[in-house]
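Other chains dropped; remaining ones untouched in position.
For reference, chains read A and B in written order, and residue numbers begin at 1 within each chain.
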Amino acid sequence: MPLTRISLRAGKPEAYRQAICDGLYRAMRETFDVPEDDLFMTISELDAANLHYGASYLGVARSDDLVLIQITVSNTRTVDQKKALFRRIAELLSKNPSIRSEDVFINLVEVAKENWSFGHGLAQYAGN
Amino acid sequence: MPLTRISLRAGKPEAYRQAICDGLYRAMRETFDVPEDDLFMTISELDAANLHYGASYLGVARSDDLVLIQITVSNTRTVDQKKALFRRIAELLSKNPSIRSEDVFINLVEVAKENWSFGHGLAQYAGN
C-alpha cells in the first residue's frame, strides 16, 4: 500500500533510480511488513532550480545527490518500526546505488486503512 | 478543496488526461459533496523508469495504463463516502477515457479543515 514519491536531481542513470526503488521496497518489506508486490512509486527528476535544500540542517552535510523520499502509508506502524525503516533505507541505499546516508531524506505521511483503492473501485483494506 | 495529484505514463493525448480530470471532479461532486468549481489537480507524466508498480498486488492485473491518484481532502467524510468515491471514480474513468478499473489506484490523504488557503492568504474553512 505504500505510495512512494522520490524526488532527486535529474541526470542519474536508470539503473541508479531502479536501485533506489529496489532498496526502498526491500526496506519496507523487512521493517513495515509490506506484502510482496505491494510497490507503487514515482520518481521526479528535477533541475537544480527546482530542488532546494538546506545543506547543513541538523548538522547533516547534504549534497546535490540528495534524495527526498515521501512515503504515504497506513497508520499502523510503531515508532520503533519507523526508526527501523529509516535505518534500513539508509543502509540499503548506501550500498546500492552508493548514496551517502547524509543524502537520504525520508518523510512518512500516515492515513486511515480505508483510504486506499488498489483497483476495481474497491476499498480493499476497509473491511465490510 | 481537494488537491488531486495524478501520475501516469507519458504519452497519453490531452483529451485522455482531460477526461481523467473530468471524471474525478464529477465523482467528487457526487460522493464527497465537493462544491462547484472546487477543482485543483496536477498531472505528472512519467517515463517507464520513473513509474513503478506491483503488476498483480491483491490479485489485480495492472498494466502500463495505471493511473495513480492521490487526493488530499478535509477529514470530514465517512467510510461509506470513501467507498462510494472509489467506486464512482472507477466507473467514470472506465467509461471515459476507457481506463480498465484494474488500473485505477486511489489514495486519500486527510487534513484538518483549517489546513487550506484558497487565496488572499485566508484560511477560508477555519471559521473565525
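Quick note on the criterion: contacts are C-beta pairs under 8 Å (C-beta built on N, C-alpha and C of every residue); 3 or more make two chains touch, one makes a residue touch a chain.
Just so it is clear, the model here is predicted, and its values are computed rather than measured.
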{"item": "With 2 chains placed, the number the full structure-file assembly comprises", "value": "3"}
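Following the convention adopted for this analysis, only the chains that are shown with their structure count from here on.
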{"item": "Interfacial residue positions of chain B with respect to chain A in the complex", "value": "7, 44, 46, 49-58, 60, 62, 68, 70, 79, 82-83, 86-91, 101-110"}
{"item": "Residue ranges of chain A touching chain B (in the complex, touch as defined)", "value": "3, 14, 17-18, 21, 35-45, 72, 109, 111-112, 114-124, 126"}
